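As you look at this complex, bear in mind that one protein chain is not there, while each of the others sits in place.
Order as written gives the chain letters A and B; numbering starts at 1 within each chain.
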Amino acid sequence: MTEFLTIAEASRLIAARKLSPVELATTCLERIKAVDPVLNAFLLVTEERALADAKAAETRVMSGAAKGPLDGIPIAHKDIYNTAGIRTTAHSKLLEDNVPTADSTVVRQWAEAGTVMLGKLATHEFAMGGPSFDLPWPPARNPWNADHFPAGSSSGTGAAVAAGMIMGGTGSDTGGSIRGPSALCGIAGIKPTYGLCSRAGVLPLSFTLDHTGPMAWTVEDCALLLQAIAGHDPTDPASAARVAPDYTLGLNAGVKGLRIGVVRHFFEDDHPASPATRLGIDHALEVFEHLGAEVREVKLSPLADYNAPGWLILLSEAYAVHEPWFKTRFNDYGELFRDRLALGGLIRASDYVQAIRRRRLLCLEMQAAMADVDILVTAAQPAEAPKITEVPKWAMLDKPNFTIPFNVTGNPAMSVCTGFGAGGLPVSMQLVARPFDEATLFRAGHAYETATEWRKKRPALVA
Amino acid sequence: MDEMTFAARVKATGLTPKPEDMPKLEALVRDMDRAAALVRGPRSYAEEPLSAFRLPTPSR
Partner (left out) sequence: MSEIDPAAFDALIAQTGLTLTPAQTATLRAAYPKLQAMIARVTEPLPREAEPALIFEAEIG
């Protein structure tokens, strides 16, 4: 159980019939049994389903009918993705017994690509309330140090991927819920362009900010996972009428000639990041320059100017979703979600409208800023993960976060691990591209990962 | 809605209507509240709004 493979490596071995999907699934299930009692990443392990999926994949491979690079790859879903016949709870007492009758689009797409489904993953309650200790299930913990926070809301996915319990998983991102846990758990995670991946069948938090997307150990694995879910879905009203390119084609093209803009004031002035976070970003910029990219500084509006409309829109839209339950089952929610979202009931309609007017101007600012750069680099998180018991209730209001600006503008954005801080936990950077240019994001992220050593180190808990 | 509550509610908006306009305003707001209660009717949490976020594209 000491060997860790990436999806790309496992995929090649499976295709060459050197690795059995059943053995791979069994290894992951054994790892879940060994470490999940400490990490609480899973709300439900679907062992029988996993073995059935793995046997079906093995049969296809052995008969020359493999479906592609995800055939036989062990994955799991954040527990806000509807799964037909399998409990989907949003980590909340309110949906403790909720069993959907249909799969969400993304769940169906990954199943059709041949993935092996291992179960449902912990989340912050309804993708916002966490880390909470007053819910029917405990919060997920950080595999690098189980006393620490894995970030959220896709906390189970971050923990399960980093600990090698799954090779990839779904996250959702409304203000940073893919990129936050990817950053603090030391993995890669992409929030694709708004409209690229379907939200149909995923429990909403905020309709106009919600994104679905993959999380995995490497950037390359994220590209493989995204390939299967990128594209138009007529059942999602915000879905873009676009055909996704082949993300693997330019993956190894390197960054020579790429123009990279660093948004330094976000993490030096607006919300000063830790020395290790800054050092990681500076080192990454040196790597990019060494590989032939051109680095320059880019100025945007202050981080707080992006956070204000982001949080006002998020809280207003989420309050509208939850208002009926707030009226009838207020005290069935956990304290964190309940208190945070109740603020949404205090936002007036005109303030919401001003926020969405401001949002358009910020979109235009971002578009102009990216007119002559291909990638932006900034922080994804301010520092290493704090202790899980020391996360403030109003963290999102106290200091502006680095991730919500790109939910506001819809640009694709990805967390990439840049090393480790003084406490031995991961630090990271955030890469941002123009809308629908995920390919350039993958190209830059993959170039950085292959030029550095960080992907070789796994948490001591499982190494 | 009692008078005190309505006065406080107006104050929360930052508006300063003339005292003689308050009864008329309160009646209007009562009608508006009734209309708002109608649109709060039960619906699936998955029911999407009709206005969608659209990314500005260079061609637009």
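Throughout what follows, contacts are C-beta pairs under 8 Å (C-beta built on N, C-alpha and C of every residue); 3 or more make two chains touch, one makes a residue touch a chain.
All values derive from a computational prediction rather than experimental measurement.
S.K.: Pick from A:Met62, A:Leu361 or A:Ala460: which residue touches the chain that isn't shown?
M.R.: Of the listed residues, the one touching the omitted chain is A:Leu361.
S.K.: For subunit A, which residues reach the chain that was dropped from this view?
M.R.: Considering the whole complex, subunit A reaches the absent chain at 208, 234, 237, 241, 304-305, 307-309, 311-312, 315, 326-327, 330, 338-339, 342-343, 345-347, 351, 353-361, 363, 393-394, 397-398.
S.K.: Touching the absent chain: which residues on subunit B qualify?
M.R.: Where subunit B meets the chain not shown: residues 4-5, 7-9, 11-12, 49-54.
The rule is simple: only the chains that are shown with their structure count from here on.
S.K.: Could you please state the distance in Å, as a whole number, between where the Cα atoms of subunit A are centred and where those of subunit B are centred?
M.R.: Centres of subunit A and subunit B (C-alpha means) sit 35 Å apart.
S.K.: Which part of subunit A faces subunit B closely enough to touch in the complex?
M.R.: Residues of subunit A touching subunit B: 193-195, 201, 203-204, 207-209, 237-238, 240, 321-324, 348, 359-360, 363-364, 367, 409-410, 435.
S.K.: If you look only at subunit B, which of its residues touch subunit A in the complex?
M.R.: 13, 40, 42-43, 45-46, 48-49, 52-53, 55-58
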